[in-house]
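The other protein chains are all here in position, but one chain of the complex has been omitted.
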Amino acid sequence: MAETSDPRPDGSGVSPSFLRDARGLQRKLVEEYYARLGSPDRSRPVAYMLVGGNLAEIVRSFGYEVVFPEIVALNCAIKHQSLDNILHAESMGYGLDVCGYVKNDLGLQDRDGRTSFGQIPRPDLLVCSFSGCYVYVKWWEALAESYGVPLFMFDVPYMREEHPRKEDIDYLVSQLWDLIHLLEKRTGRAFDMDALKGMLVESRRAEDGWVDFLRAGRLRPSPIEAYFESIFYMFPINVLRGTREAADFYGVVNEEVRARVRDRTYPLPEEKVRVLVEGVPPYTNYRTFWDFFRKWGAVSVVATYPKVGGLFDRGFRHDPARPFESIAEYSLGAYVNQSWPLRRKIIADYVREYRADAAIIHGIKSCRSFTAGQGDLRDWLNRDQGLPTLYIESDHEDPRYFAPAQIKNRMDAFFESLEQRRAVGAAGGPATA
Amino acid sequence: MITAGVDLGAGAIKGVLLEDGRRILAAASAPARGNPVGVAHQLLEELGEAANIGPGDVEYLCSTGFGRYALPERHLQISDFTSSARGALFLFPRTRLVVDVGTQASRTMSTSETGKVLKFKMNEKCAAGAGRFVERCSKYLQVPLEEIGPKALAAEHPKLISSVCAVLAETEIINNVAEGVPLPDILMGVFLSLSQRAYSLMRYVGIQPEITLVGGLVRNVGMVKALRETVGLPVNVAPEAFYAAAIGSAVLGHSRLVKLRESSVATAGT
Amino acid sequence: MADLLAIQDPPPERADAVEGDRVELAADFREFGDAHSIEEILRLAREVLGDPTFPTARAWRKAGGRAVGCFPVYTPQEIVHSFGLLPVALSGGGENLEISRADAALGSFLCSISKSTLEAALTGLLEPFDAYLFPYICDVSRNLEGIFSRVLPSRPSHMLHLPQNFTSPSAIPFLVAEYRSLIAKLERLTDRPFSPEQLGRSIELFNEQRALVARLAALQRDAPGKIGLVEYYLLRRLGGLLPREVHIPLLRRALAEIERRERKNKDAIPILLVGPFCEQPTLDLLQLIEDVGCYVVGDELQMLHHWCPSIVPGPDPLESLATAYLRTPVDIGVRLTPTTKGAAIQARLDAARAQGVVFLTAKFCEPALEDVVLYRRALEHRRVPYLHMEFEEKSTTYEQARLQLETFVESILFD
Partner (left out) sequence: MSEIVAGVDIGSTTAKCVVLGEDARVLGKSLNAVGVDIVRDAERALDAALAEAQIPRSEVAFITGTGYGRYKVYFGQLVVTEISCHARGASFLFPGTRLVVDIGGQDTKAIRINDAGEVVDFAMNDKCAAGTGRFLDVCANALGYEVGQIGPLSLQARHAVKVTSTCTVFAESEVTSYVSRGKDPKDILAGLHASIVNRTLSLMQRVGVEPEVTFTGGVSQNAGMVHALQHRLGRPVNVSPLSQYLGALGAALHGRERVRGGAG
């Protein structure tokens, strides 16, 4: 129960005090990246790629600049530019129910790629990693038609068993070679295995650092915000993987995390509830959303969303000793490429490993890949796992679907009921230690 | 040659008498409450009186609108899109894009120079983009429908509505009132939101040089202003555009009648 | 009728099944076996369709047979059939199924077929099936299978990954491996080994059915006056519900009767109906399309049993199947188009001599929605009239649909 009225009814941006240097460095990396994309003397060809199961290292080893329209879309949403793009896409004929990322991107492309944070260049090549979302196929198909550039389809089998079959890996590796031939033909350059291996070394270093960061959520209290903070720190692992900057970045982050533990600066003054968060964030209003957590002393200690680029914390690593096999294995490991039984298992493990007291599922109206079945997940968590779980819904890109009053009401009620039950537990005996 | 057009709309029933496909003799409307067919009959009677003609003088009756099949004595029924487009063209012959905002739906259609509908689109998903929404606002905000438009003109910082749902949008408006947003800003916000929705339909069918607004909302100066602002182009409006669908169906009725006559003359001649 | 069913090897527990069951099974299907006139066939079809409890699968099961529910579109039912199992199309709950539980599990912004299929699972209506087969045609069908594995843990369900890379030579061995995973489950289910010879025979049988369905479609295209859209649809729809051995002769009889009909074509606009490849529109909506003055001369209705024109037999039937999917599938929204959408739709317009396109897409069906935009652009460029409408498998009012369809027709007819 909340005493007195809410100090920040609109939840307008309060800068979390615990974010320090790493956040500044992350900003710098983002700015530099977009500046590079937008620079008029850019000589490198551009490949568009999807985050899940992407082949950034291979493509980069041929000198390509890589653009991730999903990331551009979420940046647009954070900067309140997505609605214009979405409306534009709707006037092109994209229906209300089409994924917001797709609409943002296609709307933006049709408006010449201008954003407040930089000019998004047109693609010379489209690499579609069909890993975890069918919409990827449709999206890249649309881009291929409007730009008339080649589309390479990297078909990644959906994970229904914990371990891939030999045929899966063979299929993936054979496709990787097809891609290499295509890249050789397009750039006139020969494939350079050493360059690739060199990048995989950096990728691996970044992945190790990223996993260290994520695992800090196991501490109690957690020195990190595994959902809202990770949103920032995902950028290097997803966009700059394979570069030295990305790998170094996590060194800085983890240094800061250690300092936080030392100085006892935590995401919140008091960690009252440890939350697992599942689902894509409402980027258009993520500050407001965050405030709804903070008001109740709720810290997310683990989240599934930061794993869309790869389940590194479950063991996948790029490996210069087995370049192709490891890339193949990696591409299978996008979070949404796991079947529901596997997803449930991952979540159950997280709850245990991170000692979560509750789960919040944020469903995205226009993303079926992530969302379809989250109701069942809620039911499973609540009933089979005995974990109090709240389901709320809005959109990642479309601010029209974020109803603050409704969401707040639900979150208030949820945390209120947790508090209430805990209070009773305390009266009846010792509460959680 | 007198033809009648009757538009049995969801909110209002409109009727028009047309002479020789060129001159409007009379036009009238009545709310579509209770028995729409009864209302239409009554309306036709009134029109006859106003135009000073007898019941037998109407040679062809063409219906349109939501209830177009309900009128038993119709000679022909035409869908709303086709009739509104034709009506808009009758009023503004160079119209190439028609925006029709009625009670339950907004529609747009692009037309050829002869009034043939080329492309069209209506708001299917949500009802927040049409006149019924304005009616509800009028009720909630306790501003009579006729005054909503003029009041909105005084807006300085219109407050747009973000909710796509008509019902939830109401709550949003109420919140705005509670937060002290001035009434004109709220009202203009409503019209701008409606216009934006209409604009996205318009862009779907393709923006054309000459645009005409028809349907109930032409009576609303706030809507007209908002639409012009949103589109950034001139938009034709005329008081008669309220009756566009009825006019259009009378016009189509007329050409149909002419065709029938011609063919019967032709057969008689041979 | 009884001898038709004898083609199926008796499943293991049939051994001790009482004779009465067999008689009853025969009795249930005899109606179809005996139904000679179109009217009778259609009446039965409507009855089967109006009943959300899968009467044909129930009848089959009652007699000791086993059935597998197959979600659209590209499901290799031949494999299911080769195990002596009855593959039955899961085409949604139709108009008669109330959705109350599936919303909660699945989510709200989803197509109706996914919800009604889950609702059926949650309310026991899928009881007649021993297993369920889902193809990865979209994220919804894929996730649906994942929920099945929780809500129906005692019945195996399988999700088949359909490759989207149509050029890689390794796609064929990969898809064969996919089939093998399915086969492993079916072997466990039926307790009998996979037989390539039997699969070869099943493929032949399905090809026969495909050829007949193609004949029906050709009739619909070339002499639309002879066959009503609803008639056409029902005949096809039965193909996914009845044992193939029953459907084939039935379709033959129906074709013969239709071909004999002396009906002239009306002055209607020949159109392609694009979009309803998965969720199915109501019969009333189909009727409406015809009523307003359109002939549907090309369509994507009820794809389940003709996801490819024909499977070319080869030494390895699994490879034949894989090749058919990868190289010659019917091109719909849940597959990467090899050329451009413009070229694809133009080819179809030409083949059917259609004058316009009606996009009828299931509400919330994202693959279809995204395709429409590309098609639209191509059609506008070619000045082909089109209309886009959304539908749900359940609806009671058609005012909006009628309005739009009429306008579409008027826009072509009037000048």
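Couple of notes before you dig in:
For clarity, chains are labelled A, B and C in written order, and residue numbers in each chain start from 1.
Just so it is clear, contacts are C-beta pairs under 8 Å (C-beta built on N, C-alpha and C of every residue); 3 or more make two chains touch, one makes a residue touch a chain.
These numbers were taken from a predicted model, which means no experiment stands behind them.
In terms of the touch definition stated at the top, the absent chain reaches A, B, C within the entire complex. Checked against the full complex, the one of C:34, C:47, C:98 or C:222 touching the unshown chain is C:98.
The missing chain lies against subunit A, touching residues 1-6, 9, 375, 378-379, 382-383, 388, 391-393, 405-406, 409-410, 412-414, 416-417, 420-421, 424.
Residues 98-101, 103-104, 108-109, 392, 394-397, 399 are the ones on subunit C that touch the missing chain. Where subunit B meets the omitted chain, the residues involved are 10, 33-34, 36, 67, 70, 104, 126-128, 132, 140-141, 165-168, 171, 174, 177-178.
Simple rule for what comes next: only the chains that are shown with their structure count from here on.
Farthest chain from subunit C, judged by C-alpha centroids: B.
Chain geometry summary: the mean Cα position of subunit B and that of subunit C are 42 Å apart.
Mean C-alpha positions place subunit A and subunit B at a centre distance of 47 Å. Shared contact sites, meaning residues of subunit C that touch two or more other chains, fall at 390.
Among the residues of subunit B, none is in touch with two or more other chains.
In the complex of the two chains, the subunit A residues touching subunit C come out as 92-95, 97-99, 102, 130, 133-135, 137-139, 141-142, 145, 153-155, 157-158, 160, 165, 167-168, 170-171, 174-175, 178, 339-341, 343-344, 363, 365-366, 368-369, 371-376, 379-380, 393.
Interface residues of subunit B, counted against subunit C in their complex, comprise 66, 78-82, 105, 109, 112, 114, 116-118, 120, 122, 124, 252.
Across the complex, subunit B meets subunit A through its residues 125, 162-164, 168, 175, 196, 199-200, 203-204.
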